[in-house]
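Here it is, the structure, as structure tokens.
Here the complex is missing one protein chain, while the rest keep their positions.
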Amino acid sequence: MSKRKKLKSNLAWSTTDRIVVQGHDLVDLIGNTSLGDFAFLELRGRLPTPAESAVFNAIAVTLVEHGLTPSAIAARLTYFGAPESLQGAVAAGILGMGSRFGGSIEEAAQTLQEALASAAPDADLRDIARDIVARHQRAKQPIAGLGHPIHKPADPRTARLFAIAADNGLSGRHIELMQLISEEASAAYGRDLPVNATGAIGAIIGELDFPWQVGRGLAVIARAIGLVAHIQEELAEPLAGEIWSRVDEEASEHNRTD
Amino acid sequence: MSKRKKLKSNLAWSTTDRIVVQGHDLVDLIGNTSLGDFAFLELRGRLPTPAESAVFNAIAVTLVEHGLTPSAIAARLTYFGAPESLQGAVAAGILGMGSRFGGSIEEAAQTLQEALASAAPDADLRDIARDIVARHQRAKQPIAGLGHPIHKPADPRTARLFAIAADNGLSGRHIELMQLISEEASAAYGRDLPVNATGAIGAIIGELDFPWQVGRGLAVIARAIGLVAHIQEELAEPLAGEIWSRVDEEASEHNRTD
Amino acid sequence: MSKRKKLKSNLAWSTTDRIVVQGHDLVDLIGNTSLGDFAFLELRGRLPTPAESAVFNAIAVTLVEHGLTPSAIAARLTYFGAPESLQGAVAAGILGMGSRFGGSIEEAAQTLQEALASAAPDADLRDIARDIVARHQRAKQPIAGLGHPIHKPADPRTARLFAIAADNGLSGRHIELMQLISEEASAAYGRDLPVNATGAIGAIIGELDFPWQVGRGLAVIARAIGLVAHIQEELAEPLAGEIWSRVDEEASEHNRTD
Partner (left out) sequence: MSKRKKLKSNLAWSTTDRIVVQGHDLVDLIGNTSLGDFAFLELRGRLPTPAESAVFNAIAVTLVEHGLTPSAIAARLTYFGAPESLQGAVAAGILGMGSRFGGSIEEAAQTLQEALASAAPDADLRDIARDIVARHQRAKQPIAGLGHPIHKPADPRTARLFAIAADNGLSGRHIELMQLISEEASAAYGRDLPVNATGAIGAIIGELDFPWQVGRGLAVIARAIGLVAHIQEELAEPLAGEIWSRVDEEASEHNRTD
């Protein structure tokens, strides 16, 4: 068996008496680090500053729970068929955190990060915003992070998240650009297109210097918590059987009578 | 479509201007609640006290990262074949958090909770411990939560976790019983069988009044964080291709020559 | 890196000009072996006889499709959130093929195989059936493979499957015992408890000399086909969004008004 490449991970390693995570002794972190800060350490390789901690925990908390989403329903239906495997039900729910759900954070973050990376330091952000809107309009593509099907006039999470970023000195060019995109898009499309929670989180990820690809990962991390809570609720008050019966009965009825 | 049962979740619901999670306005929680405390809220229906928060975050942090576990390797191999789906790679890793890994927390917690639930309030815990050890010895079953293949003489996380529980006034009968089981088992088997991290967490879950079934869920929640970090590392320093090549080459070699 | 054990698989290996599967040259099998027979080869290490092929394909076909099951709905909801990952949607559906669904085949097969393995060669099968029924009755456990919530008076697949087994000379003691269990259970419980499709398949697995553990695997293999078809139908006529809306709207309504 030839070895062409080292197998090595910097995330963790252990000896008989130590476990080292990202260069820290795990035993020193236990009791001194919250779960959210530990997640930051895992993803960034260092512990957050107090300001980063406040902002990172705020966006993570925002993503945990949204009630009976497709993902939560899928997890409950899976648990119904395989109650021996809580991990399988959570995995099924996580599998739905893809391009259509977790993806809009990623997409908003990518748009902002790529525009700012290629812009001159003194570039006018409103010009950049106008360009982004025009480009999407020409391609007939929606702009990620704007508008909301339920929350009107605006997603209540956005103002809160932007305020926390500002209070912690982490409101910079990504957030400013996201807000300008919202203004320009509202003008261009002739209707109110406020920044929604995924747009706000996509912008804040940039302020925290996370690459845009981490967006979907954050959604997965946060939603795993929510999915375990849904399985726990399903144990006490099962919904899956009722959802299945209703769907199956209606479909059977149509097939018999059509 | 007849409706025999209400479809309802107490976890979350929303109106045009509010999102309510476990009875709290989400916007009030964002910025005031850490991710770990929010997870406690999701699972218990109320926010933790400061003592509960310290202990809950400590056990969650302990479960996040263990380096190149079977679960982390499976996630990396999955990402190698399907890089378009970070959620699929994390799901593959979570699927390995079953009876053999996440399960020992569950099992330790169940043993302790069932023994204490059926015991008289003034029962002698050492007698209970001795009974549990004898029962496992007769059935030739290992006792969950004792010993460790790598960490000698003792798992360094255990003492830390028990100290945090004690410092926060949450060291009660579950922890005491777990420690007595370790003493009695060491005597019965004639070798040192200290409480390991999963045994400590199984005991602490009881002190926090969580049902033992939550044990596996906690492992899944924590490990989801670690798995996202492994995928991020895999992106920068891929290992999956190398692991595959080595396994495949050795297996092909044996098949050709055997 | 010490090697304590060989890494080797007998399933397949290749050289520059050959791929060998279970000892056969793959190129010789392609075009001469149907998918069902190839599955038999994979699981048993040899190609089926014509009689085994007829019976194996019959049970596999029976398990492919059952309309809008919890598993199919979960796959469709997952695809809704992550359309970039067909494999993720199928995986989510497969995750529901656990103890409650795929499991009854396994359980029926296990009951029959264990009873026949421990019985004397000349033991009276009716006595064994009576014992099995009595044991389940005492333990207040349902007998796997009997009765059906929808198909009355009897599951139409059972007679067909047993006829195919008989026509191919593969109706032996497992099937006879399953039928006697049905008779004895009907007598003991005072209501008609005919063998259902999973009971029939559980018995036939025994006639084909498959270990009972393969039962769940067969269900997974067959249902993977059905799940891909459901995703294809979802692409053309999406249902997931409608199912989600209805569940979410009703749950929101209850939360607002309760």
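Things worth noting here:
The letters A, B and C name the chains in turn, as written, and every chain counts its residues from 1.
Quick note on the criterion: a residue touches a chain if its C-beta (ideal position, glycine included) is under 8 Å from a C-beta of that chain, and two chains touch if they have at least 3 such contacts.
Treat the numbers as computed from the prediction; the structure is a model and nothing was measured.
The missing chain, though absent from the view, touches A, B, C when the full complex is examined. Within the complete assembly, C:27 is the residue of C:27, C:123 or C:187 that touches the hidden chain. Among the residues C:64, C:119 or C:188, only C:64 touches the chain that is left out of the figure. Interface residues of subunit B facing the missing partner chain: 1, 3, 67-71, 73-74, 77-78, 80-85, 88-89, 91-92, 95-101, 239-240, 243-244, 247-248, 251-252.
Contact between subunit A and the absent chain runs through residues 6-10, 13-15, 20, 82, 84-85, 87-88, 91, 95, 247, 250-252, 254-256, 258. Seen across the whole complex, the unshown chain contacts subunit C at 1-5, 7-14, 16-19, 21, 26-27, 29-31, 33-39, 42-43, 54, 57-58, 60-62, 64-68, 72, 85-88, 90-92, 94-98, 102, 150-152, 156-157, 160-161, 163-164, 213-214, 216-218, 220-222, 224-226, 228-233, 235, 237, 239, 242-243, 245-246, 249-250, 253.
Here is the rule we use: only the chains that are shown with their structure count from here on.
A rotation of 180 degrees, rounded to a multiple of 5, brings the CA atoms of subunit A into register with those of subunit C. One inter-chain figure worth recording: subunit B and subunit C are separated by 32 Å, centre to centre, where each centre is the mean of the chain's CA atoms. Rounded to whole angstrom, the centroid-to-centroid distance between subunit A and subunit B, based on C-alpha atoms, equals 23 Å. Contact of a single residue of subunit C with at least two other chains is seen at positions 82, 84-85, 88, 91, 95, 247, 251-252.
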